[in-house]
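As you look at this complex, bear in mind that one protein chain is not there, while each of the others sits in place.
Chain naming follows the written order as A, B and C, and within any one chain the residues start at number 1.
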Amino acid sequence: MNLHEYQAKSRLEAFGIPVPHGQVAGTPQEARRIAENLGGTVVVKAQVLTGGRGKAGGVKLAWTPAEAEAHAQAILGMNIKGHIVRQVLVDPASAIKQEIYLGITNDRAARKPVIICSAEGGMDIEEVNRRKPEAIIREHVDPLLGLCDFQINALASGIELPYPLWKQFRRLAQALYDCFIASDATLCEINPLAITEEGDLLALDAKMSIDDNSLFRHPDLAALRDTSAEPEAETRARAANLSYVRLDGQIGCLVNGAGLAMATMDMTSLYGEADGIGPANFLDIGGGADAETVAAALRIILTDPDVKAILLNIFGGITRADEVARGVIQAFSEFESDLPKIVRLVGTNEEEGRRLLEEAHIPNIITATTLSEAARKAVAAVKGG
Amino acid sequence: MNLHEYQAKSRLEAFGIPVPHGQVAGTPQEARRIAENLGGTVVVKAQVLTGGRGKAGGVKLAWTPAEAEAHAQAILGMNIKGHIVRQVLVDPASAIKQEIYLGITNDRAARKPVIICSAEGGMDIEEVNRRKPEAIIREHVDPLLGLCDFQINALASGIELPYPLWKQFRRLAQALYDCFIASDATLCEINPLAITEEGDLLALDAKMSIDDNSLFRHPDLAALRDTSAEPEAETRARAANLSYVRLDGQIGCLVNGAGLAMATMDMTSLYGEADGIGPANFLDIGGGADAETVAAALRIILTDPDVKAILLNIFGGITRADEVARGVIQAFSEFESDLPKIVRLVGTNEEEGRRLLEEAHIPNIITATTLSEAARKAVAAVKGG
Amino acid sequence: MAILINLNTRLLVQGITGQQGLFHTRQMIAYGTNVVGGITPGKGGQWVEGKPVFDTVRCAAEATGANVSVIYVPAPFAADAILEAIDAELPLIVAITEGIPVRDMMRVRRALDQSQSRLVGPNCPGLLTPGQSKVGIMPGHIAMPGSVGVVSRSGTLTYEAINALTQRGIGQSTCVGIGGDPINGTSFLDVLQMFEDDPDTEKVVLIGEIGGTDEQKAAEFIGQHMTKPVVAFIAGRRAPEGRTMGHAGAIVEGGVGTAAEKIALFQSVGVRVADTPEQIPELVAS
Partner (left out) sequence: MAILINLNTRLLVQGITGQQGLFHTRQMIAYGTNVVGGITPGKGGQWVEGKPVFDTVRCAAEATGANVSVIYVPAPFAADAILEAIDAELPLIVAITEGIPVRDMMRVRRALDQSQSRLVGPNCPGLLTPGQSKVGIMPGHIAMPGSVGVVSRSGTLTYEAINALTQRGIGQSTCVGIGGDPINGTSFLDVLQMFEDDPDTEKVVLIGEIGGTDEQKAAEFIGQHMTKPVVAFIAGRRAPEGRTMGHAGAIVEGGVGTAAEKIALFQSVGVRVADTPEQIPELVAS
């Protein structure tokens, strides 16, 4: 889960990291009032959960409150890579001597957090990495020892940070690490971290991503989720604990397990591509899903108007086939649907599951034994339908 | 450094551990007012930095405010093992079903903290250990991983804590560990930890000791030190960063290094015991002591009326003999003293040190080369003086 | 012989009184696995399916002589359960639980590195040595004893592969689900080495996914050290780039870990890659 810039900055500030004291506006008038209160030059910044807003014209400098209002007017409602801007952050502009980069993320291969620093701040770090990899200093953090001061010194030394700033930088980097750990973040990034004309460090922009699996222990972070920008189906899927990604095909897939769900997508693509037929979605009901979860998944698929056939592929392990059957029956007792339903039900309690489905007499059910068979039948059903 | 019961309990409470909401009184009248405010039965408890106050009559139950006042009257000013009671804690009395023990300390041999729990609370844990060692459950804590819930479960299971209390107990034990670590404690002990009639856990009494070496990062804890009960010389020694323990002999020792200081005590005892002569103190000026520290040490020794001779034994390593000589000269320029001064100065910069001392012409200086010679000369000086 | 579990496996079930734990304990017992006891803190002294329940793993291990533990504990408590099994020095720990936070697994991983224990999982279907022992949630009836070792990052896709093999009369030595999480206990490489060393295993089936670099390392290992033939299947060929597909592990990161890349690497070291799960037994048999 990603946080908006203003949310990330407010969290960083709670851990002691200096940030500009701007405010968020939902209307141009609000933006003007904030600019008036701040006084001086301000920056008006689109709050969207995607990169590249600068290039899209989503970040503008304003010398007067009237200008701030005009910029907010232009930015609010903007569509940046499919994300509609609903809020702008109005920050006081700062006089800047240098911009650096400081971020922490998890290094999968090393199985440790890694703190990354570069004197080349203000631009995409991936871009810096391609162009000038020696400008990036990395320190892996032992998750049990935590970030040590000597590692921060190594970063400061590596980017040739002026010595009078080292103490401030140590405090800030420690605070960033504390925030990363305490938030179960997968990314905490300050870019740019400005050295102001007054010789202070200031986090001008920030990104934070939170490990979704950790949200059970972070109700405060979970409450920050902005669902206004994402498709309603994804919001509902998350609420039902489903892993759902909408795609552009016609076969609504409901599968247990991410690997099998991907293989199901692969098979429908493989058999359907000659006819322009493919999966309408990736949908993994997870391990041990109960009838209610299955029903919720079917409801999401059934509300997608592009879906012309449903492919239900369950290989029971921790998920029990009889529970899945109950969910299917429950969903179709609510929604009447004439769509072809290709059902493949194997594994734990498969006989009981098949029996339940047969007894329920749901219309237009097509059974299959193997995955390939199920995928081929689904493609055929779309072609025939 | 040890905390008073009321200080320890207030700190435990800050970490989320339930404690009785009593208050501290310095006069019987205050104790009465606190008892009136609390209502009901109260306990009046002497606040002294020593054990055994129960047996000494320093803990009394009071059914009325008047009784609380009378008890406070009796307890305030009491001398418990050389400690004068200057404050009492007035706590509400609790209805108790069971008393257990829960403490954390450092296990030197294992180089880890160890959390200790026993169903036999309310008495000295050393006593329980002697009488019924199987009643004590121990879990060593990996200082990098921290206290794990499974370890707390093992404690709860080991003392057969009723299951409905486990969740509360886990929270409390975690809080105790957090407090132990965050306070750089060497001991955090709740004894007794009461199970109340209402089925809650309540820390009725608590002890905390703080690692003196850590106080630089705990100004709040350092400020809690109660110097009212200790000899003034020890307070002054600590302020000057000296390690000082008063003993009952006549030879004031000033030594660099704890081992050498102990050996110096051993030698003066060895040569003096036939004549009832021995060390007046243990005094280690530490490594790298400067002239000011040496002068402070000499001032402390010179204000001890029992001291009949001074033995200065310095083997320079990180401590430089010339610095020590400067301190000696400084101290004796302030205090005129005719006491015999046995000086042994060897090691780093010894020639310069000896030269400085000679040029200062301090009266009654006796030089020595070896430790045994210095100890024998000090004993002889006391005998002759 | 087989690998990791066999007839000598003495199994503890952590979370035995929970819904999943109880259901799969019954399944494992029904399969013939020697379940010797279970752990649920606070329920020590109870009995479940004729097996004693303990408060702690240490007590359970001492009382039963267990050598494997399987974990069905919910995600918020799962890391603690793994640490407890490590602390009790069990040689093999199998964590079924999915959704454990990354930070927890980083801590577990460090504790593991300092121990003698092996962890399989988390977020995995467990282990199955057909005809001998089943630890986890794999449906036992789809497998049959034989000489093909199966190792997989996926859960249900593993069953798919096992089922396809059995349907064609090809039995398995041991089936190992290593789990799809970014930080786990046992890698493809570990299991490939075990299969290479196992006299009961003649061929190996590897089921991979998009994302991460485990398959690349496996391919390298196969090229350098494996003498036994390997057949692979990689899920996610048609996955759109940059979107997470369920597994924390299954994300395509800037060109690293695409299916095409992994398939090419496998083929370069002589591994035959199946296009469909049903094709796996054909390649194994040929």
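One rule holds for everything that comes next: a residue touches a chain if its C-beta (ideal position, glycine included) is under 8 Å from a C-beta of that chain, and two chains touch if they have at least 3 such contacts.
This one's a predicted model, so the numbers in the text were calculated from it and none came from an experiment.
Peer 1: Which residue, B:S94, B:S214, B:T235 or B:S337, contacts the hidden chain when the whole complex is considered?
Peer 2: Considering the complete complex, B:S214 is the one touching the chain left out.
Peer 1: Which residue from B:E5, B:E189 or B:D284 sits in contact with the chain not drawn here?
Peer 2: Residue touching the absent chain, from the options given: B:D284.
Peer 1: Considering the whole complex, not just the chains shown, which residues of chain A touch the missing one?
Peer 2: Answer for chain A: residues 142, 144-145, 148-151, 153-154, 156-157, 163, 166 touch the chain left out.
Peer 1: Considering the whole complex rather than only what is displayed, give the residues of chain B touching the chain that is not shown.
Peer 2: Where chain B meets the chain not shown: residues 106, 108-109, 111-113, 126, 142-144, 181, 184, 186, 211, 213-214, 216-217, 243, 245, 247, 255-263, 265-267, 269-270, 278-279, 282, 284, 286-288, 314-320, 346-348, 370-372.
As a convention for this text, only the chains that are shown with their structure count from here on.
Peer 1: So which chain is the furthest away from chain A, centre to centre on CA atoms?
Peer 2: It is B whose centre lies farthest from that of chain A.
Peer 1: Just give me the whole-number Å value for how far the CA centre of chain B lies from that of chain C.
Peer 2: Distance between chain centres: 54 Å.
Peer 1: Enumerate the residues of chain B that touch no fewer than two other chains.
Peer 2: Correct list: 144-145.
Peer 1: Quick one: which residues in chain C touch 2 or more of the other chains?
Peer 2: 107, 110
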